[in-house]
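Removed: one protein chain of the complex. Kept in place: all other protein chains.
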Amino acid sequence: MSSININTGILEQVDGSCIFQINSTKIISSVTGPIESSRIKNEIPTRAYLDINIIPEKGVSSTRESLLETKLNKILKPMINLNLYPRQSIQIVIQVLKSGEFRDYSITELSTIVNCVYISLLNSGISLKSSFLSSCCVILQNNEIKLNPTIDDLKSCKSNHIAVFNLKNAKTDELIYCDSLGSFSDDQFFKVLNYCATDIEHNNEFIRKSIANTIEKDYIWKFQ
Amino acid sequence: MSRLELYSPEGIRIDGRRFNELRQFTSQLNTHPNVSDGSSYVQQGNSKVICLVQGPMESLSNTNAGGASKLDHNGPILSININYPPFANNVRKKRMRNDRRLQELCVVLKRCFLKTIVSKNYARTVIEVNITVLSMDGGLLACCCNAITLALIDAGIALYDYVSAISIGLYNQIPLLDMNTLEENDLSFITIGVVGDSDKLNLVLCEDKLPLDNLEALISLGIEGCHRIKQLMDEQVRLVGTDLLSKKQ
Partner (left out) sequence: MARDFDISTNQSTFVLEALKQNIRLDGRKLLQMRDLDIHISPDEYGYVEVSLGKTKVACRVSSEITKPYEDRPFEGLFQIKSEISPICSPFFESGLTSNSKQSNDELLISRLIEKAIRRSGALDVESLCIIAGEKCWSVRADLQFLDYDGNFTDISCIAVIVALMHYRKPDLEIDGDDIVLFNVDQREPTPLSILHIPICITFQFYNPNGDVENVKGDSNDELILIDSTLLEEKISLGSMTLTLNKNKELCQMIKSGGLNIDASVIMNCCILANKLVDELTDKIQTLLKIDALSRKSGMERELQVVNDR
């Protein structure tokens, strides 16, 4: 089973932050906002502007990071109550500390980023419409579905998938985003979605617990 | 070590100087009276630098720096630009517009002069300094620093005191004052800037490895050199000043 390690509110200067480690992927993310937009063209009269920045483990940002930024933007936009912060911007910075996969792939990274940003957003106190979590898996050569693939799994798999679900009452509700690469059948695809959904529900229990723990520590005066 | 003999056993350097001798230092003020508020020309040996100062004025002449919102309420905004054309060196070499070494020098000079200008007199103004290197034979930072001091004086901007700078190198425990290119290429050196006649340093820049024990000798020789340069600059300023006064009467 996967080992998850969460550490929230570690950074001083930003509003929300989180280190999320799952297996050999480690991401740190920060959320600052709502703040004044740095450029006038980023001021949108009706809603907040999402300023997303992904910094790779090594080297400079390339098209791969730009693509991830766009994907993340698509995932986050419907999840955040952007209308609450007109003419402001929300700055989200993601630093990949340990990638845990080759540059040709991005699924484990993206799924960890989504989870990490979700916790950072909670930590920053920005209004969300719903909880959301992500999971990824691969279909191996023997048609077996494997969650949280390793580097070797990714190299040898038939197809890889990532899914983001929103959560309602600790149960997965709607599919927010999915992305698949490789060859697979309809049946397999729906099976994959189910696998991811159960994995998300499973992870959610753990994540909820650790968030509850941190909140309890933050509001120690209140729960006494 | 190179095949050149940088310092002979008799104590003569490659261009015939002793260890504590400056190169010939000549300076002129008000070289470009029509295009700038203050201008100067400094020549240290074969290093030649022109400096033009615009200001204090309300906003930058180039449009890219926004409007009044960027002005500082406590002091002037100083913008320093070094123009280093390809012909200025022995070997023709085109420099990128955003050469990081030059940019760093600009920042260093800017911070150095922000504390030397009587900043409270120039709140909400912009002072623009443009330096053009005509020929470079060592001591880039020192030449620029001296030229800016003179140009600011010419522009009538209030300074607390002169800032004079010089480079000092180290050859086998022997400090050498005012290095030229040949010496700079082979030896490590530091550049220091001294305020007026004091022993106080405003600017120190060292980019190469240097034994720590020798630093004191370098700095003390450098301070002497700076004081001499300050004298030479002061003479020139007084000469130009009296000349101007006599013309007025």
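Note that the chains are named A and B in the order they appear, and that numbering of residues resets to 1 at the start of each chain.
As a convention for this text, contacts are C-beta pairs under 8 Å (C-beta built on N, C-alpha and C of every residue); 3 or more make two chains touch, one makes a residue touch a chain.
Worth saying up front: this structure is predicted, and the values here are computed from it rather than measured.
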item	value
Chains shown that the absent chain touches, full complex	A, B
Touch with the omitted chain, as defined above, among B:112, B:187 or B:237	B:112
Residue ranges of subunit A at the interface with the undisplayed chain	10-14, 17, 24, 28-30, 32, 35-36, 38, 51, 53, 55, 57-60, 91, 93-95, 97-98
Contact set of subunit B toward the excluded chain (per top definition)	64-65, 79, 100-101, 103-104, 107-108, 110-116, 160-161, 190, 195, 198-213, 215-216, 219-220, 223
